[in-house]
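Encoded as structure tokens, here's the structure I'll be asking about.
In this view, the complex is presented without one of its protein chains, the others remaining in place.
Moving on to chain A:
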Amino acid sequence: MSRNVRILYFARLREALGQNMEDVVLPDDVAQVADIMRWLAARGSVWAEQFDGCRQIRAAVNQELVPDNTPVAAGDEIAFFPPVTGG
């Protein structure tokens, strides 16, 4: 069964990747947030640079901050962004 999710990118990450959103179908072996990051890094070039694990990237699933080992499911809204700097 295919799992469609929406991925959002913000701030520095959005600019580096040149997009703010994409709808994707997750491969079967992508179970957690960390798997999505590895899967995105495997696209190479700027994706590899941003998701190589050296940069601090925080994740939200369905608009809640989550750790990387959080499972993902069909219909989820997943967001990646740098550490926040409001206030």
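Annotations
Note that in this section a contact is a pair of C-beta atoms (placed from the backbone, for glycine too) under 8 Å apart; a residue touches a chain by one contact, two chains touch by 3 or more; residues count from 1.
Quick note on the criterion: contacts and distances are computed from a predicted model.
Not shown: a single chain whose UniProt protein name, out of "ABC transporter ATP-binding protein", "Molybdopterin synthase catalytic subunit", "Biotin-dependent carboxyltransferase family protein" or "NADH-quinone oxidoreductase subunit N", is "Molybdopterin synthase catalytic subunit". Panel shows chain A; residues 8, 10-12, 56, 60, 63-65, 79, 81-87 of it touch the chain omitted from the view.
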